[in-house]
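Below: the structure, in structure tokens.
A single protein chain has been omitted from the complex, and every remaining protein chain is retained in its original position.
Presenting chain A:
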Amino acid sequence: MARGIKDKVVILGMGCSKFGERWDCDAEDLMVEAYSECIADAGIATAQIDAAWLATAKEELHSGKGGLPLSFALRLPNIPVTRVENFCASGSEALRGAAYAVASGACDIALALGVEKLKDTGYGGLPEASRGVLNMMWWANYSAPGAFAQLASAYRVKHGIDTDELKRAMAHVSVKSHENGALNEKAHLRNRITEERVINANMIAEPLGVFDCCGVSDGAACAIVTTPEIAKSLGKTDLVSIKAMQLSVSNGTESGFSDWDGSHFHTARIASRRAYEEAGVSDPRRQISLAEVHDCFSITELVTMEDLFLSEEGKAWRDVLDGFYDADGGLPCQIDGGLKCFGHPIGASGLRMIYEMYLQLHGRAGARQVKDPSLGLTHNLGGAPHQNVCSVAIVGHLLGPGY
């Protein structure tokens, strides 16, 4: 494996808009909101940014397919701006572009910003795609909940779990995230819920009820990255560095070949192994302090804990019910409320996850602050269980504890 970028790139500043049904905001407003916090946090001037990466996945909604929307919104001084999209992992992809630019020496300071304006469709859920192209001619007509619900059927049968027991574990995933989200003023959904309410909620895609699904929101998040040397020269101490950024992309094997049983994410296992190797993590369940995973649906989070080797295969549902991933558990997961409470503005989510890790590592997470975290893991997934892109990133204190 290549040497990787561990500790070559640090986060100079971050920002995150309030996520929610931002009826009064254009994508421009969301970008400016996140950026204003970020640039103030970084303590630099816009003119010091060498290049920028914009993540946004649904071009129908205000942003267009190139770098122009970000350059216009922030009046960037004619620097390179690249739009990236990689399904729901787009935000992580923007950060990867900016981090690699810094690590390579091509840029001193780079910006990654993710934004999505989803609430202009007139209905809940993601915008419907146009159906003129080949994939739409032969793929099943599916929705995101329907695609991810498939996991539950295979996981239940493979591990011989009672339907009601699995439903209860899934319910606890959501209850736990709402407990955390209630403490986060930037979260979209801030209400507490009960397992009973989750279990008895309206069915969306069997066995996922409405509370097994993440919200749909508008939002933006961004990061400014640089080298440790430049950060120090700018007077920054106590730096948060990138330990690993890995991406694994399906090639059709799961959906077209054999041996994948539908109960887990093939790519997540590959991306997490590579990330642990890049970061030098040998015992993730013990070494990772916090995880922000792609909880688009409760079952996604549940099986992902196994794919990240944080729970043993077939045991995540027990860990969930035991409270291992609760705020006061062994490895708090979705300490900010997750996609469940933030919703999932596609381009923004990956950066929103990093934002929470950044706050936690700096001890700036307020009421939901975890004691002395050392390594934070983010997992950002796009597509469907049978074909997806999966990003795993690890951040921590530059040259800090945890190894």
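Just so it is clear, a contact is a pair of C-beta atoms (placed from the backbone, for glycine too) under 8 Å apart; a residue touches a chain by one contact, two chains touch by 3 or more; residues count from 1.
One rule holds for everything that comes next: contacts and distances are computed from a predicted model.
Trainee: Select, from "Aspartate carbamoyltransferase", "Tripartite tricarboxylate transporter permease", "OB-fold domain-containing protein" or "L-lactate dehydrogenase complex protein LldF", the UniProt-recorded name of the complex's unshown chain.
Mentor: The chain we cannot see is recorded in UniProt as "OB-fold domain-containing protein".
Trainee: Which listed residue (A:S36, A:S71 or A:T253) would be found touching the missing chain in the intact complex?
Mentor: A:T253
Trainee: Among A:T82, A:S143 or A:S374, which residue is in touch with the absent chain?
Mentor: Going through A:T82, A:S143 or A:S374 one by one, A:S143 is the residue touching the chain not shown.
Trainee: Among A:L76, A:L151 or A:A171, exactly one should touch the missing chain; which is it?
Mentor: Residue touching the chain left out of view: A:L151.
Trainee: Which residue numbers on chain A touch the omitted chain?
Mentor: 121-123, 125, 128-134, 137-143, 145-147, 149-154, 157, 202-208, 251-253, 255-258, 261-263, 384-386
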